[in-house]
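All protein chains but one are shown in place.
Note that the chains take the letters A, B and C in the order they are written out, and that residue 1 is the start of every chain.
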Amino acid sequence: MIPRYARADMTAIWSAETKFRIWFEIEAHAATALAKLGVIPEHAAKTVWEKGAAAKFDVARIDEIEREVKHDVIAFLTHLSEIVGPEARFVHQGMTSSDVLDTCLAVQMKRAADLLIADVDKLLEAIKTRAFEHKLTPCIGRSHGIHAEPTTFGLKLAGYYAEFTRARARLVTAREEIATCAISGPVGTFASVSPEVEAYVAEQMGLTVEPVSTQVIPRDRHAAFFAALAVVASSLERLAVEIRHLQRTEVLEAEEYFSPGQKGSSAMPHKRNPILSENVTGLARMVRSAVIPALEDVALWHERDISHSSVERYIGPDATITLDFALARMTGLIAKLVVYPEHMLANLNRTHGVVNSQRVMLALTQKGLAREVAYRLVQKNAMRAFNGEGPLLDLLKTDPDVTKALSTTELESLFDLGFHLKNVDTIFARVFG
Amino acid sequence: MIPRYARADMTAIWSAETKFRIWFEIEAHAATALAKLGVIPEHAAKTVWEKGAAAKFDVARIDEIEREVKHDVIAFLTHLSEIVGPEARFVHQGMTSSDVLDTCLAVQMKRAADLLIADVDKLLEAIKTRAFEHKLTPCIGRSHGIHAEPTTFGLKLAGYYAEFTRARARLVTAREEIATCAISGPVGTFASVSPEVEAYVAEQMGLTVEPVSTQVIPRDRHAAFFAALAVVASSLERLAVEIRHLQRTEVLEAEEYFSPGQKGSSAMPHKRNPILSENVTGLARMVRSAVIPALEDVALWHERDISHSSVERYIGPDATITLDFALARMTGLIAKLVVYPEHMLANLNRTHGVVNSQRVMLALTQKGLAREVAYRLVQKNAMRAFNGEGPLLDLLKTDPDVTKALSTTELESLFDLGFHLKNVDTIFARVFG
Amino acid sequence: MIPRYARADMTAIWSAETKFRIWFEIEAHAATALAKLGVIPEHAAKTVWEKGAAAKFDVARIDEIEREVKHDVIAFLTHLSEIVGPEARFVHQGMTSSDVLDTCLAVQMKRAADLLIADVDKLLEAIKTRAFEHKLTPCIGRSHGIHAEPTTFGLKLAGYYAEFTRARARLVTAREEIATCAISGPVGTFASVSPEVEAYVAEQMGLTVEPVSTQVIPRDRHAAFFAALAVVASSLERLAVEIRHLQRTEVLEAEEYFSPGQKGSSAMPHKRNPILSENVTGLARMVRSAVIPALEDVALWHERDISHSSVERYIGPDATITLDFALARMTGLIAKLVVYPEHMLANLNRTHGVVNSQRVMLALTQKGLAREVAYRLVQKNAMRAFNGEGPLLDLLKTDPDVTKALSTTELESLFDLGFHLKNVDTIFARVFG
Partner (left out) sequence: MIPRYARADMTAIWSAETKFRIWFEIEAHAATALAKLGVIPEHAAKTVWEKGAAAKFDVARIDEIEREVKHDVIAFLTHLSEIVGPEARFVHQGMTSSDVLDTCLAVQMKRAADLLIADVDKLLEAIKTRAFEHKLTPCIGRSHGIHAEPTTFGLKLAGYYAEFTRARARLVTAREEIATCAISGPVGTFASVSPEVEAYVAEQMGLTVEPVSTQVIPRDRHAAFFAALAVVASSLERLAVEIRHLQRTEVLEAEEYFSPGQKGSSAMPHKRNPILSENVTGLARMVRSAVIPALEDVALWHERDISHSSVERYIGPDATITLDFALARMTGLIAKLVVYPEHMLANLNRTHGVVNSQRVMLALTQKGLAREVAYRLVQKNAMRAFNGEGPLLDLLKTDPDVTKALSTTELESLFDLGFHLKNVDTIFARVFG
């Protein structure tokens, strides 16, 4: 976790305090269930709740115990017994450490998913607002970095809106994947703890029951979770790269908001750099880097080995905190993005009308020319325009091979910008409903 | 594509013949839609269908044209016009290459997903059969590679069944992710082609309409697809690693079927090696290796760049063909797996009963001993048993600190294997319904 | 291997024919060594060489045998005995399959490295030629995609020359890493084969002796090899991305050569797209994708498991063939790159001189202004110039806060382009010697 790329709410999910609180809740709910089943005395469960709910768990003290016993859950239980007193011996009955650890991780990942989904909702809102604002702001569409045909800036944003709608759905699925509870004992057989305890704790903690666990919750779930985050991060990268391109000096169709006190460079005071979107590009790489270790964690040995544990201590917090930060950063960036419609129009007109060449070609074929003939005819004039010999429309008007097929009026109609924007409403309806 | 790791049906999806057939279908369906809209003559669409449906596309000829024009779709259209004649000029009206390429890729990936889902169904069936066969075959559960508590071989398999049920669901979601059709022109504005053409082609090809495309179908969809494959592959690896462990000389609880003609090693004729599961382990690495390039493909520049194309020429076939092969190989392996219940039992008894130590510890705490005291008491005896001083039960029977709390009868009941199997039915009901 | 991204020489290294020829050479050299040691009859080794050297190994026949015995080396040896006759029984004495397989792979990877190094040499030559051609062609340097200060196109290329010099060194190191021979028997103890056989075969095959093997050559070597390839591929990507940027419509400082017959797009005849460099970008992703599986191959179980084998069947050919193709493609691209010095100059002047702002700021501080004061003074005028209020030089000349410190002559000297180019010779001397 890098403080500069971390926000408070997500970071709090992964704090030692939160973890021990969740551990307590799992143990205490289990105690309640065990008491209901008559396995432990009711007063024991009650005492655990009363003393534990009021207590603040002492992270330093637990760490100190762990240094001695070299086992984190035993250290916690020892500290819990310091708080609860003799009734603590009824806690954790028939359970194994992973019952607590894995269920806690599920709670943390679920909460993390909740925040990420809320982040995406805010980003969607920001994108939507700007998309409608620029629904009909014409700009050039580019393939291969080369001017293609006109589109609108709103349409660009509509594409991102649709993509982050999918991102949201992936996060919802990912949240479901990992929101399971396992309290099934050392090898998942419920030998010493009833499935009813698991069912009760699951319900109380907002989880579903893991159908079959093997001491641990199977790690394909976690891998699917981190894979979903990686796809979301890659979508963020696409948007970040778009902005970086639009802000290039030669393009300058949009620009990150540059606050008055901000300095762009120690050496070049005039520079306004797209550092936020560059930053998001780098953060996307980091979120993605969690995927491979998460996939490598799946093939644990037999009923479990503990190799996944260290991996998750890194990627659990890192991937979620980083993605949360990147989503929020992007939301602010989009909300405040400075858009230059006049630059968009100037760029659009830069290629002297050759972006309309496909229309001309189609019109020629509809007049009966073979596709190949039309293609070559338009290509010839387009190259001349592209090389600065004049606007394509003017060149076409004076090419007899063209004017044989198309009148001046017909030609002019083919250069009407509205032609390209006529289906914007349709697309917006598809995307925004 | 490595022939030895490829099966015919999946390989066929990615052949040049299949690709050109799908291209034809997309173009021909588009022609039908264009004719309905009055954009091209009805007879043109009809001729395209009649001549094209009957024709066999000449891959070598198309390749030859491509070498000249350096553009695959133009090469195909040129060849199509050789087959269809002058009416071919009405084909591809207002469309761009990616309309064909991306929709074709969607069809191929959807068909690949269909096969993979069918593969998983067969694997599930094989696992289920063996799971019920060994529902109550006791074996030792292991954490950290160390004996933990008894479980059954059926329970192990039930875990894999549940995991591949999730794998199936992920593939179904992945299939939905990529089964979209885009026929929207050079920058996705439908400037020269009506959204109705896209809707018609989508329906005919069994796809849904891409809400907003930008010449290309957005690559977050493909990334999510390959990520899903990677998770499935990792689950295969887990199963493969389990078998490799069970077949170790010292463990030998199960063994890959070894056909009479097969030779295990050029040097050591006695060896029967788990080469199929080792092979699946390696193949899983390869399927996973598609994830990062697929994620890197997402951030295409502006309305598209073509960097994704070469990547997909590799990973499209490779990841699907490899996973198909690995799933089928694993299905055969599981179906024919030689299981040794007697070895399982022998291994189970190898640690002289210390696997029951948790039960003893719990029983002691229920008799009123502090958890810490019970823990140390059992640990001491367990260590002695583990070191070969005698079965744990015998040692406990002669330890006065133990016998103060537990009678001989009580102690003996704690070593009953049935105790560990009592919830097998419950878990099977959860998993198999 | 994708034929369109494969060249003949590299592909041949990985053919079945080449592989069996190398296997033969290893076995035959081993036979010679065994004969020298008196382990097998001299005439046997002689016969093997005579009959084997003349023979063409029948790949289909070997495959047929392998389908029965399910073991590739045994299949080969069986076929060899069909060619050599009864003396073949002396072949492979005391050896194990991996002795042949791993030593062969070392030979193949070494040859692949030879080709890659030759590829890099050609690329270096192409870059060098263009670097000297454009040593003093001024263009704007950009950080964050934003104009920074002037540089030259030759300097840009010098940077790539230096980078590919490092790439070459990495390939040389990688070649050394994998060029080892192991003929040490089933667990590497030389129990049944003398270390002298290994030494002899190593020398004959142009390899060094593996100090300690465990049936297999340790896979950290191969991982280091593929990691080196991945770094080289990433350098290619950087160059590809540079060209893609320079070819953007708004920038157009350089352009991939566009042959007369080539078509850029089925829809937009005017487009000339940087498809080669986009292609190299994608290929770089693929070369990189070999790294993780290669790293995952390192931790084989005990003296070996065979999980690495399937991985290497993919990545051995794929990574080397793809990188070979990408290097050659880039070499042609650079050699023929169309450079537009006039566009470079036009872009350089686009920001009205603000790229000289650092110089002005420094001059002001040298006149005694505090850095912060100078910074703000220049920033204010730079912003005005950037917003089109006039060339920075003119604005500075009329700002009394500036003219108090700097005379008109001094200001004008700060806008001299030569200032930025004065160390080009020094850098070229460092890079090209």
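Operating definition for what follows: contacts are C-beta pairs under 8 Å (C-beta built on N, C-alpha and C of every residue); 3 or more make two chains touch, one makes a residue touch a chain.
Computed from a predicted model, the values in this text were never measured in an experiment.
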item	value
Given C:12, C:53 or C:299, the one touching the chain that is not displayed	C:299
Of A:281, A:320 or A:365, the one touching the omitted chain in the full complex	A:281
Options B:66, B:99, B:296 or B:312, residue touching the unrepresented chain	B:296
Contact partner of the left-out chain, one of A:308, A:352, A:371 or A:384	A:308
On chain B, residues whose C-beta touches the chain left out of the figure	140, 142-149, 244-245, 247-251, 263, 265, 267-275, 278, 292, 296, 347, 350-351, 354-355, 357-358, 361, 375-376, 378-379, 382-383, 385-386
Touch residues of chain C, complete complex, unshown partner	81, 86, 88-89, 93-94, 141-145, 148-151, 155-156, 158-159, 162-163, 166-167, 170, 173, 177, 185-192, 195, 209, 211-215, 218, 220-221, 223-224, 227-228, 230-231, 234-235, 237-238, 240-242, 245, 281, 284, 288, 291-292, 295-296, 298-306, 358-359, 362, 365, 370-371, 419-424, 426-427, 430-431
Hidden partner interface residues of chain A, rising order	2, 4-5, 68-71, 73-74, 77, 92, 95-97, 185-186, 192, 244, 259, 261-268, 273, 275, 278-279, 281-283, 285-286, 288-290, 292-293, 296-297, 301, 305-311, 313-315, 318
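One rule holds for everything that comes next: only the chains that are shown with their structure count from here on.
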item	value
Chain B-chain C separation of Cα centroids, rounded to whole Å	32
Mean-CA-position distance for chain B and chain A (Å)	24
Where chain A touches two or more other chains at once, by residue number	142-145, 148-149, 245, 292, 296, 358
